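Note that this complex is displayed minus one protein chain, with the remaining chains in position.
Right after this comes chain A.
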Amino acid sequence: AMEDVSAKFVSQKISRTRWRPLPAAALQPPDIFATGSWDNEDNRISIWSAGDLGNAGLNGEYHGEPHLLCDIQHNGDVMDMQFLDQERIVVASSTGTVTIFRHHQNNQTLSADHRWEKAHYHVDQDTSCGGAACTGVVCNNPEIVTVGEDGRINLFRADQKDAVRTIDNADSSTLHAVTFLRTTEILTVNSIGQLKIWDLRQQKNEPSQIFSLAGDRVPLHCVDRHPNQQHIVATGGQDGMLSIWDIRQGTMPVSLLNAHEAEMWEVHFHPSDPDHLFTCSEDGSLWHWDTSTNVSEKPSFLHQGGRSTAYLSHSTINQSVVSAWLSSDPTKDRMEITNLIPNQTLSVNSLDVLGPCLVYGTDAEAIYVNRQLFA
């Protein structure tokens, strides 16, 4: 419900919001998240607390807006951002630099831990190298993969100074996003509507598989993989369309779902409850795609509100629910779609979901936290 959303105007346009991952045995809902800004003269990485748990009301609703714990200046627009572990965040910059920031929780400060200057760059025809925007980053501690406008793929290790592997000119168009498919394989999407699988064990500098949108090659902006069923992949395009792919078969998406009226900037399966999917867009909307509606029994934790919420494993996931994403016409019978932000006008650039909590950030310089997503 919208009443559970707390908002804060932060005087900077937000390009990324990320929950800090929870420790393995955590029983509390997430509280700490990071944001990155873009298009400011002075861009920042900021760490926030979503709100004091002590302020929880009788019904478990939360009051109070997010408050800033610490922040640090960042050179260039924050293009993407990912927590490496509880303390470290990897940030992709429009300058082509990739930085690991460390959040010191004892004294609430941020510092730059390691920096790969111009990990992405153009080889200018006449002059020296110019940085190229690093558009996407994904981590699987200690491995970090980055992609950029230069069509390059870099594989770093958090503990190594130089790149472990670089694929120059991996893509002739702009790579917009990257995610891990398996530990040794990654997925990339590009500006000519292609989804590619790269096997990092292979020495050849070519994708092991190319998938492509039919018809107009609408650029793809974001990609996420189903957390349990690794062959199910969701991508979002420039036309706001959500595509679901089954990478075991065919070279085209299994379903195309009309969604937003402009660029879809991010798509995320709920990490522990993947019959829920979230997308946000330049058109200022944020959609909740729910394929669980027909299932009589929801995973138990969804019914518990407030502080007693525990995050059970995803053992309750029903096989038939998962396949809902792959049914030929998912909209018709099984999917419930809700726009979580009516009347918003400026772009929602980023969202992140963890447990019952959603955080998102906009070009209207506000961050929003919804702590009772399934209430």
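Following the convention adopted for this analysis, a residue touches a chain if its C-beta (ideal position, glycine included) is under 8 Å from a C-beta of that chain, and two chains touch if they have at least 3 such contacts; residues count from 1.
Everything that follows uses one rule, which is that contacts and distances are computed from a predicted model.
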> So which of "AP-2 complex subunit alpha", "Nuclear pore complex protein Nup85", "Histidine-containing phosphotransfer protein" or "TATA-box binding protein like 2" is the UniProt name of the chain that got left out?
Replying inline: "Nuclear pore complex protein Nup85"
> For the full complex, which residue in A:S212, A:N228 or A:N339 touches the chain that was left out?
Replying inline: A:S212
>> Considering the complete complex, identify which of A:S6, A:N40, A:T166 or A:N228 is in touch with the unshown chain.
In response: A:N40
> Please identify, in ascending order, the residues of chain A that touch the omitted chain?
Replying inline: 9, 11-13, 38-41, 77, 79, 94, 122-125, 130, 132-133, 135, 149-151, 169, 171-174, 191-192, 194, 207, 210, 212, 214-217, 219, 238, 262-263, 282, 343-347, 363-366
